[in-house]
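A single protein chain has been omitted; all remaining protein chains appear in their positions.
Letters A and B name the chains as they come in the text, with residue numbers starting at 1 for each one.
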Amino acid sequence: MTLLLLLLIPLGAGLLLTVLPEGRPPLIRAGAAAAAIAQLALGVLAWRQPPAAFTLSWLPRLGLSLELGLDGLSLPLVLLTALLTALAVLASPADQGRPRLYFALMLATNLGVVGAFLARNALLFVLAFELVLIPTTLLVAIWGGERRAAAAVRFLLFGAVSGLSLLAGVLAFGWFGQGAAGSGSAVDFSYGALAATPLPASAQLWVLALLVLGFGIKLPVVPLHGWQPISYAEAPPPVVMLLGGVVSKLGAYGLLRFGVELLPDAWLAFSPWIAAAGAVSAVYGALNAIAATDIRRLMAYSSLGHMGLLVLALAAATPLSLQGAVAQVLAHGLIVALLFACVGLIQRKTGTTVIAELSGLMNPIRGLPFTMGLMLLALMAAAGIPGLAGFPAELMVFEGSWTVFPRATLICLVASGFTAVYAVRLFNRVGFGRLDNSRADWQSTRWGERFPALALTLLVVLAGIWPSGLTGWSELSTAAIALRHSDPVVQQLALLPPSASSSLPA
Amino acid sequence: MTTTTPAAGTRTPLIPPSMHRYAEVIHRLEAGGSMLPDTPENLQQIIGIYKAYAVPMDFYWRDLLYIAEQVFLNPLPAFKYFISQEYLDRPNSYAGDQSQLRIWRGTEKAHPELLAFMERGETGRMPKLLHHLWHDRVNMEFAEACMRAMLWHQGMGGRFNDYLESDAYRANADRAIKAYFKGNPLMLGLHALFPEMFLEQVKQLSYTANLGLFWEVMAPVFFEMSDLYDEGKLTSVPQAMDFLVNGIFAVAGRPIYHHVFIRGECFEIIPKSEGFTWLYEAALPYVEAVFYRTSPFRGTKSYNAQAGQVPADQADFHYGILYADVFPVGSAGIPPTLLMQDMLHFLPPYLQEMYKTHKRGEEDQLVQLGITFQRSMYNVTSAVIQALRCALLYPLDDPDPKHRLANRQFFEAQMDRFLRPEARLADIQSQDYR
Partner (left out) sequence: MATILETAAAAGCFNTLLAAVDAAGLRGALEGPGPFTVLAPVDDAFAALPPGTVQTLVDNPPQLARILKYHVIAGAHNREALCAQSDWASLEGAPIPIRSTDPFEVKNATVVNADVVCDNGVVHVINRVILPG
């Protein structure tokens, strides 16, 4: 019941918001925030008292049933989603334009993402995945910046291809698996059923290819990333908090669930290519971030780079690297949300996010010192400075992947070094230097506006000094689905064909 | 904008309009105005800040004279800012009933607001030593920095600096040094070994006296302007500037001297008979050194000649208030933060109201008042420019076109100094510059 409630809260609140009387944006925002916080509280309750799986038969002929469940992988993601939804709502301006539609769309996004994380049925997962596309496109298209039309079109196109690819993959999974095994009854798409009927090797490769395409677009990974920089740059920063912090994690979760867990053989076969794509992503993102002229684009490419590290860890699929992957998902979610919360404040106060137009924002009297302080911390966290959330995640990713893909890991390590380059450059340009008095016409941020960034900062610091907070949820789950052993010696031994001398004399 | 020559504009101008970048300002100056546009808000701002400046200035001039005349060569002057009652009560020559040329109708002793601040400060009633250590006092360091700017830039016209190199001065200083350290074999021995050392200290103290005598005049001028404004008698920026011009002329002949009192005996290191005047030896060098030149904020520019960050020619220095970026971490030479903090304590209520309603209200009062101060100093500089024009050139309504052209060239030469990008002349033309 708890699980269903986790879905009903955003659904009910979203519908309720649309019928509230017009003209009271702060109230509507408060309502949306309350719904998200309620969902978060319920999630915490679910953590302390793990609920039983929930099953509701829906369309048995299609194999689609409402099967919900929480395990070590999905629980932290659900909590992250609820938290970031609440903070994204609070980071939206109190005088938000068309608030009913806006906050309803945010809650609809939340519904889709949480539904995807809770799903134990592949078709349900696809349904929830698709559900996310339209609200997010609308959020970009209606409230975005100058080039929002172009951004929304790209976002929609890529998202549609992603969804179609995913649908095809899942359907193929079910039909080639159970269907081919031949039983007259309809295919059951629940995870359990899918796991029980392994696919033939060639089919696995095709299915995984479709799934990787679909999830790779969502993450994104180079070369499927075409939609991301412009969308992150044009969407309003609170929306990007959701997009970067939560929606992109659907891709990671999907790869973990479907790729690593349900299609292990194909995953092992693809993993060198996936690791390479991750390494390329990391370097590509870092280099473009160094060259970026707009803060939001810089952070978009930074996010792309971090997703590259994530993909590397998933490709390596050792217990440590998968722990690192989950840690990276959580840490990056918090960090990118914090970055965009700070950028949102900068944009709201100064009216611009173009780096060339900003300078001296650290000025204590007429700048934005509080915001810049938090942004400095966020940039440090993104660069992987110890003591903040990014470090344990990246450490586990590198340690876990090093034994399997040393060259890709080395490249990712170098790219991680590049994050320090663009972080320092950005902060140097924007934070230090002379504040242009003729432009410095804004008011300072108030505590209400600072709250989301402050909350995220506390969590980033907490995760940095208490890394179990990132990994504790999922240690068992990731260990269960790991495909390779962490220890290279054991790995080598495991891969050697058994020799006559290795078996004990009878 | 109002002008003070009523007939202007009805006849064709005698000379063609200026083609200078600041032509508008030059035409305003030629019409008797100031570099600062004539608006009621500008007037309110500058009068208010003059008053806020004059109260700490009252302390500055008294303490500067105290240091120059009494503290003199004390090797450990830990209490040089602990001014004696005698100097707090020293009658200002231009205020009070005893004054021969009374500029201010108020008291000749220390201003009551100053005394109240010295009593309480920002914290509360405490022993003076605690106030001093907590730095809850008038920032006298600012005055000393002004003095050091004048000392360092030296040759800016007038005879003062040349006299400091002369034998007569050397002899006077030597006598005073020996008298001060009478009975102190260590110091006298040092003086014998390094005669230039104490002489240099005395030169510095002579500049201290110079600055003290300069500000002794400016304080009552500013107080009187504030009183006139409060009574409604000052109604435009050109009027305020004219008051300054008249004040400059009235006191131009005031002698600049340096008398030291050592154990009750007066030693005239720079006697009045040398003929140094307030205008040539104090005011003009002060404006040049403090408004235009000064020196960059410590640490912001390298003095390494190879680095090329400060101008090779001292006359090109452009770190004064007229070029300042008023943020406290900005680039003006004399620490503006010290003076701004001083002025903050004595703002008249109408200025406090104005700052509350603009920009960040009470949070950035310091910056707002700093910019107001910059405007007011442009007005003072305009007064100096007009006074120079009056003294060395022709009246504004001179019928001879050649004379008008000479005036024009003078104004243009003055405006040329503001062509560099750091100058704030263009900024102060707009009311939005806050």
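A few comments on the model shown:
The definition used in the following text is that a contact is a pair of C-beta atoms (placed from the backbone, for glycine too) under 8 Å apart; a residue touches a chain by one contact, two chains touch by 3 or more.
The model shown is predicted, which means the values in this text are computed figures rather than measured ones.
Contacts of the undisplayed chain with visible chains (whole complex): B. Touch with the chain that is not drawn comes from one residue among B:A179, B:A252 or B:L344, which is B:A252.
Note that of B:K182, B:H358 or B:K402, the residue touching the chain absent from this view is B:K402.
With the whole complex as reference, residues 100-101, 157, 245-246, 249-255, 272-277, 280, 284, 388, 390-394, 402-403, 406 of subunit B touch the missing chain.
Following the convention adopted for this analysis, only the chains that are shown with their structure count from here on.
Inter-chain centre distance (subunit A to subunit B, centres taken as mean C-alpha positions): 62 Å. Subunit A meets subunit B in the complex at residues 363, 365-366, 434-435, 437-438, 441, 443-444. Within the complex formed with subunit A, the subunit B residues making contact are 325-330, 359-360, 363-364, 366-367, 427, 432-433.
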